[in-house]
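My questions will all concern the structure given below.
Each chain you see keeps its place in the complex, though not every chain is here.
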Amino acid sequence: MVRTIALLTDFGLDDNYVGVIKGVILKINPRLHIVDVGHLILPQDICQAALSLKSSYRYFPKKTIFLAIVDPGVGSKRRAIILQTPDYTFVAPDNGILSLAAECEPRFRITEITTTKYFLKPLSRTFHGRDIFAPTAAYLSLGMSPKKFGKPLTTLTRLKLPKPMINFKTRALTAEIIAIDRFGNLTTNIEEKDLHTLKNNFRIKINNRTIIGLADSYAQMKKHQPLGVINSAGYLEIAVNCGSAEKVLRAAKGTRLTVIF
Amino acid sequence: MVRTIALLTDFGLDDNYVGVIKGVILKINPRLHIVDVGHLILPQDICQAALSLKSSYRYFPKKTIFLAIVDPGVGSKRRAIILQTPDYTFVAPDNGILSLAAECEPRFRITEITTTKYFLKPLSRTFHGRDIFAPTAAYLSLGMSPKKFGKPLTTLTRLKLPKPMINFKTRALTAEIIAIDRFGNLTTNIEEKDLHTLKNNFRIKINNRTIIGLADSYAQMKKHQPLGVINSAGYLEIAVNCGSAEKVLRAAKGTRLTVIF
C-alpha cells in the first residue's frame, strides 16, 4: 500500500523549506504520496493550524501521517511528539497544534520523540521540521513503531479557543469570527450543534447588519447579500453571494457577532 | 498504468480546500498522480479558468482526468458534468469552464452527474469540490464508466470571449488584453492564425506606444523595450525584454490594442 504523508506548515511558499522537507522524506521512503494540506498558515499561528487540521484530517486515507509544523518554540524545551489514533498518525511539536484534532478522537496514544538516532546530523538550531519531524514521519511511513522514537506521554498541550457565550435572559449567543478564507467567507466559532439547540429560528447581527436564519446555499441569496450557512467544516459561516463578506461587512478575525434567538 | 488527475481551481492556497480534495481522491484511489494546474484563478473567474485549461490540457498524459472547479453557482441548480474526449476526461460544473477546451476537440460526450451514490455524505452546501467532484474524478480514475454517474447531455454551457474585430477599410484589427502573467507579459485575444492572414507585416499600437512586427524571442529586443511575440499558448503576447509590459505600458486586463496592417 502506498501511504500518504500530509504536510501542514507556516513555512510559506517563497523559500525552499517545504521542498527540502519533501526531499528528506523521499530519501527515506520513495514509495509514498506527499500531499500539501497547506503552507500558508499565518506565521506562528498555532490556532489557525489546529483548526485547519481538525477540519481536514478525516478526509484523508486511513494510515495517513500528518506532519504539522508551526513551531515558534523550535530549539527550546518544547516537546516533539507522535500522536496516534486508530486511523491516523500525527507528528508535530507539542504546542497545541494537535489538540483540536485530538478532541475529536475517543482515544489516542502519544510518544515523545527523544531518540536522536533518526535525526539528521548535524542537527540545526532553527529547522527541526527538516532535521527531526520529516525523518520521523518518513520512518513511521515505512512501518517503524513509534516506540522506537521515545517514551509514552500521558499529557497533551491543549489550545484554548474562544467559545461562544449564551445568555438565556437576553436570548443572545455572542460569538466571534475565527477564520476568513480567500473568498472573504467568515468562519464563526459557532458549531452546527449550537444552532440546533436554538431550533434554527434566529437572526444574526454583525457590524450593524442583520441576517435572518440560515441559507441552503450561497446562490439561494440575492447577489451581494450577506447570508449565514453551515460551512464545510461544520461551523456557522457568514458569506456574501458572489462577493466577499469580509469586505461587505468590514469584518476581521475577532469581529464579534450575536445570534438572537 | 498510473493515471493523472490534474486540478484547476480558484480555491487559493491559503486554506485547506485543495489539500482536502487531494485527501478525498487518494482515499478512493491511492495509485495515481495528482498534479496542480493551478489554484490561483481569480475567485469566480470562469473565463480565466477556461483559458488556462484550453492552453494546458494537451500537454498532459492521455487519460488524464481534469478536475476544474470554479463554481460560483455551488448549491444552485447548475449542472455538474463529465466531459469525455477521445484522450481526456473533464469533471466540472457546467458553467462554461470547459467550453474553450471543448472547442478544440472534434468530438466529445457529456454526462450529467446526478447519481448521489458516490457523493460524500453528508453533502455540504458550499463545497461540492470535495463532496461531488473529487469523488467523481477519483472513481473515474479507477476505470468506472461515466454512465454510472448519470444520463448523457446534449448541450454544453458556452463562454463568450471577446473576439478581435477587423476593419479592412482602416486596415486595423482591434483587440484587447485578456490575461497578464507573473512577468507582466500581456496576452491578447489575437491568435497566431489571425496574424498569418495579415502576412506578418504590421505594427501594434497600445497605450500610445508602437511596436513593429513580431520578435523571435524576448532577448532579441533591447532591454526594457516592448515587443510582440507569439506566446506558448498560440496568442499574440506583448512583452518587455527583462521587464514588465504591464508596468511599462500601463496595461491591464481589457486594455485595447490595435494592429495596423
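Things to note:
Labels A and B are assigned to the chains in the order they are written; within every chain, residues are numbered from 1.
Throughout what follows, contacts are C-beta pairs under 8 Å (C-beta built on N, C-alpha and C of every residue); 3 or more make two chains touch, one makes a residue touch a chain.
Values in this document were obtained by computation on a predicted structure and should not be read as measured data.
The full homomeric assembly consists of 3 copies of the same chain, 2 of which are present in the displayed coordinates.
In this text, only the chains that are shown with their structure count from here on.
Centre-to-centre, using mean CA coordinates, chain A is 31 Å away from chain B.
By the touch rule above, chain B contacts chain A in their complex via residues 11-20, 22-24, 26-27, 30-31, 34, 43-44, 72-76, 78, 124-127, 130-131.
Within the complex formed with chain B, the chain A residues making contact are 1-2, 4, 6, 8, 13, 33, 35-40, 52, 55-56, 59-62, 64, 181-183, 185, 215-220, 229-232, 237, 239, 242.
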